[in-house]
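For reference, the structure is listed below as structure tokens.
With one protein chain withheld, the remaining protein chains of the complex are depicted in position.
Right, subunit A next:
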Amino acid sequence: MPAVANNLYQEAQRAHEARLESIAAEEMIINMGPQHPSTHGVLRLQLITDGEIVKEVIPHLGYLHRCFEKHAESMNYGKTIPFTDRMDYLASMNNSHAFVMGVERMLGIDKQIPKRVEYIRVLVCELNRIASHLIAIGTYGIDIGAFTPFMWCFRDREHIMNMLEWASGSRMLYNYIWVGGLFYDLPVGFEERCIEFIRYFKPKLIELDELLTENQIFISRTANIGMLPADVAINYGCSGPMLRASGIKWDLRRADGYSVYPELEFDIPVGKGQAGRLGDCWDRFKVRVDEVRESVRIIEQCLALLTKELKRTADFDPRALVPKKVNLKAQDYYVRAENPKGELGFYFVTQEKTDIPKRVKARGPSFNNLSVLPELAKGVLIADLVAILGSIDIVLGEVDR
């Protein structure tokens, strides 16, 4: 411990250690993670258990902390975009979209972005949303003990990965959406291939439903487990499918209406407690499955426009508005967007005469969604804890940043 620091600052740490030392005779401390497959990355949970019952969960984060905020303070906005890709690495497009939107609004160019660019952004974001949800669905199956859905989801996700690689040159970390535009226009033939993919993917989604959503074993493991009441969800800052599964119709794509989302038709699926009670694990799973369907709808509308009214032209330059240097006056701005996992926010504090920000704070949805786990996991079975954790769908890259 540092010699200078005030004793007060170690108080909580000491109280925590004292709590662990003073457990009752029938209690046992079990470490779950950081190398446990069902923690979906390097998350460490300290469980205080009484037999099979979890009495308390203490999450320990930071194993994947890569100093995003510190990095962002040392380089300009354009160079930070690849770092945002690495936050929620399953939805890189959505991350950079949010970041770029914030910078564009501060520059005041957000209304001038060409329609084709905006529709391409929404298209790739929704493709990425599907890919992210497919992982959530597939790995959730594997948490519960169903192996096949995992393979099927990864098979279908691979098509999306290939398409996005074709557009951006990279499989997972795209750096495709730039401040003021895009890295490149879509490659010739992308729209057609995407239409083909959607035609292939729709029946697969029905298959997946039959295999998992209505599977009796799956329902028994997830329904009536880990109910999250709406008021608790809001109070803990849960967002995205997590909040919607508790019955709150809150989607920033609609609430804020950013990009071209107001021009697109889609519904916001909410949990209804069909299999058990409102806000249980099954509801969270079901909301994700339904969101994949809505994303497919959005993609179809984008493709219809991108192949007709907003067709590519020889003189179209997606980099036309990309600024050589992001010149901002000193200001601060908080931008939020709907990621597959929930509300992703960036808070910028800019400074005069330099394109390096003074402070960038990232608000990861997984970070907030995970913070409700100790509340959800009080008094559940250890096996149910795995089901609850899986239903939160965290990405540790974003929890730890």
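Just so it is clear, a residue touches a chain if its C-beta (ideal position, glycine included) is under 8 Å from a C-beta of that chain, and two chains touch if they have at least 3 such contacts; residues count from 1.
Everything that follows uses one rule, which is that contacts and distances are computed from a predicted model.
Participant: Hey, which one's the missing chain according to UniProt: "NADH-quinone oxidoreductase subunit C", "Extracellular solute-binding protein", "ANTAR domain-containing protein" or "ABC transporter permease"?
Facilitator: "NADH-quinone oxidoreductase subunit C"
Participant: Sort through A:M32, A:L208, A:I248 or A:L264 and give me the one touching the missing partner chain.
Facilitator: The missing chain is touched by A:I248.
Participant: Return the single residue from A:K115, A:K272, A:R359 or A:K378 that touches the missing chain.
Facilitator: A:R359
Participant: Touch as defined at the start, partner being the missing chain; which of A:N31, A:Q112, A:T148 or A:N235 qualifies?
Facilitator: A:N235
Participant: Footprint of the hidden chain on subunit A, which residues?
Facilitator: 1-2, 4-6, 8-9, 11-13, 15-16, 61-62, 65, 67, 69-70, 73, 105-106, 234-237, 248, 250, 255, 331-334, 336, 343, 345, 347, 349, 358-359, 361, 363, 367-368, 371-372, 375, 400-401
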